[in-house]
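Not every chain of the complex is shown here; the ones you see sit where they belong.
Chains: A, B, C and D, in written order; residue numbering restarts at 1 for each.
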Amino acid sequence: MIEFRDVTKRFDDGTTAVNGLDLVVEAGTITVFVGPSGCGKTTSLRMVNRMIDPTSGTVLVDGKDVLEVDPPTLRRGIGYVIQQAGLFPHRTVLDNVATVPLLIGWTRRKARARAAELLELVGLPAELGHRYPVQLSGGQQQRVGVARALAADPPVLLMDEPFSAVDPVVREGLQDELLRLQAELDKTIVFVTHDIDEAIRIGDKVAVMRTGGFLAQYAPPAELLTRPADDFVASFVGKDRGYRSLSFVDSSGVEVAEVPTVVEGADAGSSSDWRLVVDAEERPQGWVAPDSSVVPGGSLYEVGASIRGALDAALSSPSGLGVAVRGDGRLAGVVTARQVLDVIESRRG
Amino acid sequence: MIFADAFGWLVDPVNWSGGKSIPVRVGIHLLYCLGAVLGAALIAVPLGLYVGHTGRGGVVLVGGSNALRALPTLGLVTFLYLVAGGGTTGVLIGLVVLAVPPILAGAYAGIQDVDRGVVDAASGMGMTGAQRLWRVEVPNALPLLVGGLRNAMLQVVATASVAAYVGIETLGRPLLDGLRVLDYGQFVGGAILIALLAVVLDVVLAGLGRLVVPAGLRLSAKARRAGSPKARSGGSQSRRRGEPAPVESGGSTA
Amino acid sequence: MGDIPKYLSNAGTRAALLDMLLDHVYLSLVPLVVSVALAIVLGLLCHRFRQVNAALIGISNIVYTIPSLALFAIIPAVIGTQVLDPVNVILALTVYTTALLVRPVAEALAAVPAHVTAAATAMGFRPLRRFLTVELPLAVPVLAAGVRVGSVSNISLVSVGALIGTGGLGTLFTDGFRQRYLAPIIIGIVLTLVLALVVDLLLVLLRNRLTPWVRAGGAP
Amino acid sequence: GSKEDLGGSGQQAASGEVVVGSADFTENKILAEIYAGALKTTGATVTVKSGIGARELVVKALQDKSLGVVPEYTGNLLNYFDKTNTTTEAEEVFTALKGKTPSGLEVLEKSDAEDKDVLVVTKATADGGVKSIADLGSGKYALGAAGEWAQRWEAKIVELYGVKFTEIKTTDAGGPITVDALKAGTVQVANLYTTSADIKANDFVELEDPKVMYPAQNIVPLLRSDAIDAKGKDALNKVSAALTTEKLADLVKRVDVDKETIANVAADFLKSVTL
């Protein structure tokens, strides 16, 4: 657990970076700090591991005032993932990951073994261990950064825009990875980003900060979207917030219906209905229109996932029928936008 | 006490008149230095600009200028004296050889360090090679180029004393004569004069640099030093160094 | 130039040449090693403290204006060493080389990306360890470039010591000059060049050994 | 010099090691090499440090124990130790010198060999009627000499001969610069040394010195008393006894003109001496 108690940070030049921050990060959760550039996210984060000391107020980690711990000792118990990975360019990937274990006195052999284990954990092939950071892609470097922060198995993890340097597709993969890891490792994580989508996607709770170091709202993401505390938060979470808030509504209430299918390659015959093309494993491949033309399909959603996906599947489908699949990718059935809307409205009531 | 002797020598009116007076020697010293740096600049600046601009021959250039650096000036001067049968040419060539590497490094690194985006923008706008060189690359290279000239001048001023060994009346004369008879006043006085001359020339060149270096670049350098975020998004982020001080920065010849 | 074989045919001359060469190596490389150590310390101070930076850069510029010949001979008068003591040349060259290296070291340290040092701090490195294991290794490429310039110019500067009778290959120039004898001068120049080249090559090898990551793909 | 002597020259007396120094001109270097050879036969460890600059530097080096012994010249050395000296005749000079040598240093027996300063002019100038220093007159000619010449002789030459040069150009101590200056006519009078090979080679004419301005300059070893043992001193005395001006001039010529090595030339000479 991390507690900020009326924490203020004023720099020598008079800038107030953080202003009376009061906030509790529960153990085992991910809290995201989000806000425009310069609003004090990094400063707040760095007060946890004493990279910066507060001007007033107290920061507690597991109930203990951080000012009472010697900084290097404190830091060795807190993983820190920095923007742009911050890898040591002069050390191999393996040695980068082994850094903290070696610092706290593990043998080289044991530290290396641990590092190799962690590379696997973050989904990197073992042979990358002997490369240098420059020889990795941006996304791989980010993973190494995460592995390095996890090396000594610290209960607390601070992540400062860890994925900002990679392109959107890779970034999404890294976010998934982080969520998977967290499910496994159960750390207390503070995550900084200026990307509200990222915040909503990975945060158990999100702290929206405003320029001047003020906390504008601290709430679970669904609440942020549906009940922004003020105009600033509303405009910051963006104009698609109605649609996006559907991420937090589960789709279990939406009944899927059967749909006629045609196996790929087989003769489609003719019909006045839209028919779904599936492959031999029953995975959806596209549609055959009433005029027998084959058209690509819309997006798919997984049964049990959020209703946002169900709505998009229906909206994007050329037939108007959103395709639902099971976890293994096989066809589960179809839904209409109207059905989805009904569920959404019933939830509201 | 050494410095008292030196002061005594410096203010002794005997040393301020006649054919071997301080002003005459300062003049001769200055002439050799200016000549050598000018000569070296005539060789090194075009070469550095060419190699920096075209990107061709960088390796040869760096290797060659390092070899030049290794040439012992005393050896060169004595060799040339015996071959050419006199001191003037030998000393001038020796000093030019000394001055070429720093100027070359300054010109080459200056052009090389111009932000890729800026050079690209220049060609993208339809500048010809020559226009790009003169309107964009050279103005942006000026801080390093002037730095190279200042380096060269310092080294040449200090080394021109060797010329006295082959009979030229530079400020090396009191140095060598003082040394022969351990007359520290004369000796240190000479050294002080050389150092003063170097400082003055450096200040003059630095002033000249301020005149020719475009204001925008000075502002960028300042912003970079202050670590302002604006400077980071500014037009010249690939330039690692600001205006170089006279001491040669090794990085430029790597 | 036909004199050169004749000049070299004498065994005593060859032995003397070897002696001078060894002297030269000693006189030029000891200052180099000492200055690297000094420059690292001073560079660190420059890097950490702004005022020190301004002061040291200023001082090193001034040091550079003192003629080498003068420094060679003033040193015994100032610190009371023996007149012919090679320590004078070594000290003088150390002063020059340190002046030459402080700036690149400070710049190399400043060029270590802030996120890398911040990462080290955040992992719990104490300052000294961080300096020795992170900042310094990363500064090696730039430092090496400075050291290469330093070694080359030292090797050529030692010759000037011949004017005050301090060993080294420079003696060949003064001797050859007095005798109007080109052979020793040419040999002196060639040996100086070769020495500089060999030392430079060794430095490049050393740098490459110390910086395997640089060749792994691009500068740090 | 070799590496070992660089650091440890201060303790030579204790370790039986002798450093022989020399000034920066050929003859002196040959002499140093000869001294070294002679001392070696006595079993001493000897190194040579040659090309040290002027007397002032050499004497200081002897005193601060950088050097043990150097070949010196009676007249100049006496003038150095006694700025007020006026004697110029060989024996008188030598006697005075022994008296004026500072404690801790000493001179051994002087040799007959002599290498004194001499003013020379080109043959053309000589043919124009300049045979003696007295013929130089006042304000007619420029002189080329080493940096310290003016300080030592400018007043003296006025006093004895009334000669005033239009300019005293600093060249070098009898080296190529002086000779070239005389040949090129930038100076008309040059200060050389009697053993210089350049005089003959260029047909220079030595000016007479009827009033003995330049003192006798017999070769004499100057040493720090505790640097050399009795056997060594004996060996040096024998060398001095065997040396003559002609032999010395020949040795110098073999090095400067015939480009033989100093070591060889010195060794050859030593063979002719029975130590």
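Methods note: a residue touches a chain if its C-beta (ideal position, glycine included) is under 8 Å from a C-beta of that chain, and two chains touch if they have at least 3 such contacts.
All figures in this text were calculated on a predicted structure; none of them were measured in a lab.
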**Prompt:** How would the full complex read if you wrote each label with its copy number?
**Reply:** A x2, B x1, C x1, D x1
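As a working rule, only the chains that are shown with their structure count from here on.
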**Asked** So which chain ends up closest to the centre of the protein, judged by Cα positions averaged per chain?
**Response** C
**Asked** For chain A and chain C, what's the span in angstrom between their mean Cα positions?
**Response** 53
**Item:** Between chain B and chain A, distance of the C-alpha-averaged centres to the nearest whole Å
**Value:** 56
**Fill in**
The distance between the C-alpha centres of chain C and chain D, rounded to whole Å, is 37
**Message:** Two or more other chains touching the same residue: where does that happen in chain B?
**Reply:** 81-82, 166, 176, 179
**Complete:** Flagged in chain A as touching 2+ other chains are none
**Prompt:** Are the chains arranged, by touching, as a line, ring, star, complete graph, or other?
**Reply:** other
**Complete:** Listing every touching pair of chains gives A-C, B-C, B-D, C-D
**Complete:** Per the touch rule above, chain B residues touching chain D in the complex are 19-20, 81-82, 85-87, 166-167, 169, 173, 176-177, 179-183
**Asked** Which of the residues in chain B come into contact with chain C in the complex?
**Response** 2, 66-67, 69-76, 78-79, 81-83, 154-155, 157-159, 161-162, 165-166, 172, 175-176, 179, 184, 187-188, 190-191, 194-195, 198-199, 202, 240-241, 245-254
**Prompt:** Given the complex with chain D, which residues does chain C contribute to the contact?
**Reply:** 3, 6-7, 10, 12-13, 16, 19, 22-23, 26, 82-86, 162, 164-165, 167, 171, 174-175, 177-181, 183
